[in-house]
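Notes to accompany the following structure.
Every protein chain of the complex appears in place save one, which is left out.
Residue numbering begins at 1 within each chain, and the chains themselves are lettered A and B in the order written.
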Amino acid sequence: MVMAISVSDLSVARGGIKVLEGISFTLASGQALVLRGPNGIGKTTLLRTIAGLQPPISGKVEATPESIVYAGHTDGLKATLSVLENLNFWAQVFGNKDISGAMKQYELTTLADRPAGALSAGQKRRLGLARLLVTGRLVWVLDEPTVSLDRDAVAMFAGAVRAHLGQGGSALMATHIDLGLDEAAILDVAPYRAKAPEPDDFDGVFL
Amino acid sequence: MNSIWEYANPKKFIQTTDKVLPWVSILSCVALVVGLIWGFFFTPDDYRQGSTVKIIYLHVPSALMAINAWMMMLVASLIWIVRRHHVSALAARAAAPVGMIMTVIALLTGAIWGQPMWGTWWAWDPRLTSFLILFLFYLGYIALWAAIENDDTAADLTSVLCLVGSVFAVLSRYAVNFWNQGLHQGASLSLDKEENVADVFYHPLLVCIAGFVLLFIALVLLRTRTEIRARRMRALLARERMG
Partner (left out) sequence: MIALLVRDLKLAMRAGGGFGLGLAFFLIVVTLVPFGVGPKSSLLAAIAPGILWLGALLACLLSLDRIFALDWEDGSLDLLATAPLPMEAIVSVKALAHWATTGLPLVVAAPIFGLLLNLPVEGYKPLILSLILGTPALSVIGTFGAALTVGLKRGGLLLSLLVLPLYVPTLIFGAEMARRGVAGLDNTTPMLMLAGITCGTIALLPFASAAALRVNLR
């Protein structure tokens, strides 16, 4: 089994304050891992750290270079560009050409020429998720991917994830919705909540 | 662990400055009092400039410190970028307002001196203009520190700004020199003081410069201590929230 991401003893901070510590897990290709945990525990911070957007406080994230694609709370869509233009742009950035598969998977074909600003919240999210398919990257790191999706769209998404896993990809996501992905492992991050540092430890980090 | 970086530890820094700060403060007071009294009351009037020349004892040291403070901030920023010592970043932050005030003092005393000498409070002389630009750089630097909530982010961004700003400050200095020699070659107002200052003026001036250097060090140490404590307070509050 090929390793996609390996996280060892990772600590992450939000706004200069350590929120999670000592997290270790591995994700192999063809696997999905769902992060659970109460609001504010640091799931987003963890995902951003794994995606390389911020440095960890300690510990390591190992992954094949340029294999991760990240999708956050926002979809990175431009309101004045059409659905097609938005998707084409991201395909070009990642060096791909064919976007028809992604359009079909999320049933965007009929909306192709609509400006992204005129889409409903759920349609926007579908477009944002379609972006993952056109990047051609193997490891999906997703933060609340199903927000504002209806039941059909969630099924669409679950289908896309399943197909992605079948092609040797993997997915790491923070979500509260049951996707019906039986093969997905679940990791509850609540036990990794960072403990308050010792009061005597008044050194580099002022604590 | 006998390296200079030992003092980059906040705790060690506070302990050391506890001992050093009173001495530096006293020395700076002594040097300033001696230098200023000597300069103001025990030197003869200049045969051309009369008694107005005595403002030199404030003007020259403050102008020197205005530039040196920026240099110190540059070095501290580099140390922060390379070695990530928090005290270094906070020292740069602490030095900025002091340097800015030095710039203001230099500009104000310059204007007060310039009025009787040149008949004008302000002239777009290269030197004056460069100091005005330096003042703007200080303003931007301090504003950026103040605008960013996260301390480490602020330290990183202001360090980058300080680096880039230093290059542009030097560029501006040359540009301004070039600019005023440009088309309108009016009366050159720049006074090259160091060269034509006689020994009688020179010695008290040196004492005053020493006093200003010590004053600067004392103020920066004091302000760095304040910054460290403020930072510690925020860290403790954050820890409390984590509970």
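Please note the rule applied: a contact is a pair of C-beta atoms (placed from the backbone, for glycine too) under 8 Å apart; a residue touches a chain by one contact, two chains touch by 3 or more.
As the structure is a prediction and not an experimental result, all values here were calculated from the model.
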Fill in: Which of A:Val2, A:Leu53 or A:Ala155 contacts the chain that the document leaves out
A:Leu53
Worksheet item: Thinking of the whole complex, not just what is shown, which of B:Met117, B:Ile133 or B:Leu222 touches the missing chain?
Response: B:Ile133
Worksheet, complete the sentence: Touch rule applied to subunit B and the missing chain gives residues 133, 136-137, 139-140, 143-144, 147-148, 153, 156-157, 160-161, 163-165, 168, 171-172, 174-176, 178-179, 182-183
Worksheet item: In the full complex, which residues of subunit A touch the absent chain?
Response: 48, 51-55, 66, 68-78, 80-81, 85, 89-90, 92-95, 131, 135
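Methods note: only the chains that are shown with their structure count from here on.
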Worksheet item: How big is the gap, in whole Å, between where the Cα atoms of subunit A centre and where those of subunit B centre?
Response: 48
Practice prompt. Please name which positions on subunit B make contact with subunit A in the complex.
Written response: 9-11, 84-86, 149-152, 228, 231-232, 234-236, 238-243
Discussion item. Give the list of subunit A residues in touch with subunit B in this complex.
Written reply: 15-18, 194-197, 199, 202-207
